[in-house]
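This view holds just a subset of the chains, kept in their places.
Per-chain numbering from 1; labels A and B assigned in written order.
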Amino acid sequence: MTTGYVFHHAYLWHDTGTSAGLLPADPAAGIQPAVHIENPEAKRRTHELIHVSGLLRELLVIEPRRATMTELLRVHTPAHVQHIRTQSDRRGGGDAGDGYSPVGHGSYDIARLAAGGLLALVTAVADGDITNGYALTRPPGHHATADTGMGFCLLNNLAIAARHAQTVHGMGRVAIVDWDAHHGNGTQAIFYPDPTVLTISLQQANCFPPDSGWTHENGIADGTGYALNVPLPAGSGHAAYLHAMRQVVIPALDRFRPDLILLANGVDANVFDPMARQMLTTSTYRAMTRLLVDAADRLCHGRLIAAHEGGYSPFYTPYCVLAVLEELTGTTTRVTDPFATVVAAYTAEPLRPHQQDVIDEAAHLVSRID
Amino acid sequence: MTTGYVFHHAYLWHDTGTSAGLLPADPAAGIQPAVHIENPEAKRRTHELIHVSGLLRELLVIEPRRATMTELLRVHTPAHVQHIRTQSDRRGGGDAGDGYSPVGHGSYDIARLAAGGLLALVTAVADGDITNGYALTRPPGHHATADTGMGFCLLNNLAIAARHAQTVHGMGRVAIVDWDAHHGNGTQAIFYPDPTVLTISLQQANCFPPDSGWTHENGIADGTGYALNVPLPAGSGHAAYLHAMRQVVIPALDRFRPDLILLANGVDANVFDPMARQMLTTSTYRAMTRLLVDAADRLCHGRLIAAHEGGYSPFYTPYCVLAVLEELTGTTTRVTDPFATVVAAYTAEPLRPHQQDVIDEAAHLVSRID
């Protein structure tokens, strides 16, 4: 079993500007210039840990390429692609659509390199060069819809990868699991009427986008039943997420029998993340990944490709990703989560009834999958 | 009505080292050198916003002084004070006791200047120069006990201030309200057997320190009933905190009839804070401060002094503190919370039953205060 790894330092050069957290600097409104919360630091440190821990030696490094226009247009409208390009060409950059998604000068090419990194992994899986893989990409993608960027996302990398798997490599059924703390609304919208792509999203309820990701969002037309959501209450942790994986995600995958599993590996549901209020630890990411790896082994020859999505804690993100990668490769490194002790007590919470209710509601919908 | 304001740039020079989040850098263990989460940035930006917003013109700036040994020893053991001093004298600094509380080279004097800033405010209140005041100090204090530092805290600034108010200024009864996301364990421990100082702490349950701040921690000996805790579940927000203020904090203050109210203004229960999982917004801090200001007006001639404690979001902390200060001064600036829109949906959660249970439990204890 070989695990592929896509990374490029150009991903770190995607420029989100002198924003203060989420907002463009505006001194007159009292908004001091600062760094955008979606800056390169967490990802840079993640790549460095992968190297320093020794894990890099266990991975097959795959150089990304830029996704072509044909590949982008399988998912996005020409107007949206053109909009990103225009914003990217401007000296000071611009925004991908919702005012919260900075496009830096030159970010169009970087976004294409991010999408293309996933395409390279899909092809490597199809060719049998790797069994599974991880793309440490930037900018993220799961909020981007067919016709607009949003939530820091420019192009929907995973959706483009799913269509590539289907169109070029003949993988008929693709499942996309999204455990980013925020709703994978873009991915869901793109495949909403499509029964060949199952989307399952676990997120903090009503966080971002607002009023999105409720359980009743279950697909439409032929796609009915092929969109699943588990909107977990703020403050959910290890027990709730593992229960959701076991009651919803894995049963859904088992019913769907995908040819390929894609994972939107946002790690912003971790206990230190500034952008959500969940309480996952490296143990949670490890256990959830283990479940997915097992499902992939059982269902689709181990084919599992993860794309990096959110994750805004510069100091904790690296360990969360390392845990995911260790499970993908089936190895462990000499680096253990140094924060495990300090968060042990409060992340050991049992499953709470108000969390279980949400999970049960989602579990009832699994049987619609055929 | 005049509001005092203590700040000194030396507070920003307290050096927490090249730590990664909470942990000292240790490359061999995979811990990359970085910045400590308790670094100057959030406080620096807060002071800058106070200036740029124009609010500084409404405040009486009070220069801090260093707390004397006599003043420190009213609260701390000689051994602890000496320990801080010894660690501070070392070229590379050291730790205040628990391994999570960096003492920088020279931090002893800075910590004394932080404690002394609160003493200056207490004296100004006693002299009638100000009605209330805010000390934007660093390092924080509320976790420090009589004989050890912990949780980033070196000296318990507020406890030293309370004893100063009693000893020097003849204020018999002092109430300390602590809405930092973490338990004000140090302050509680210092006054646990003492019925002249009421401590009330609202925090995320079982967060930090672990297994501390439960409702049953209610004081001991003569102090029984004079320590109150509201250990709110992770994910609690505006509704829960306001309910706790109205059901526990304000009734307790009304029964206690303090001569002075001290506030441990940790703003790390805000919705973007990396160190806790609560969901407060500037509106919450504004409303909670309003309740305290009203109580102070009703009970003790408006005497209310706030010390800055936790608050780790560089971009959101400034607005939380500005809201507190606007309520203390009774003015508003031209700066409105620019993040209000983006968090409106998910911070509008109603009070949940599992939150209400905790609050009710604490409310039952209020009648023990005499």
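Annotations
Keep this in mind: a residue touches a chain if its C-beta (ideal position, glycine included) is under 8 Å from a C-beta of that chain, and two chains touch if they have at least 3 such contacts.
Just so you know, these numbers come straight off a predicted model, no measurement behind them.
Taken as a whole, the complex in this structure file is built from 4 copies of one protein sequence, with 2 shown in place.
One rule holds for everything that comes next: only the chains that are shown with their structure count from here on.
Chain B contributes residues 20-23, 26-27, 29-32, 34, 37, 45, 48-49, 52-53, 100, 204-208, 210-211, 233-237, 271-275, 277-279, 313-316, 318, 333-335, 338-339, 342, 344-346, 349, 352-354 to its touches with chain A in the complex.
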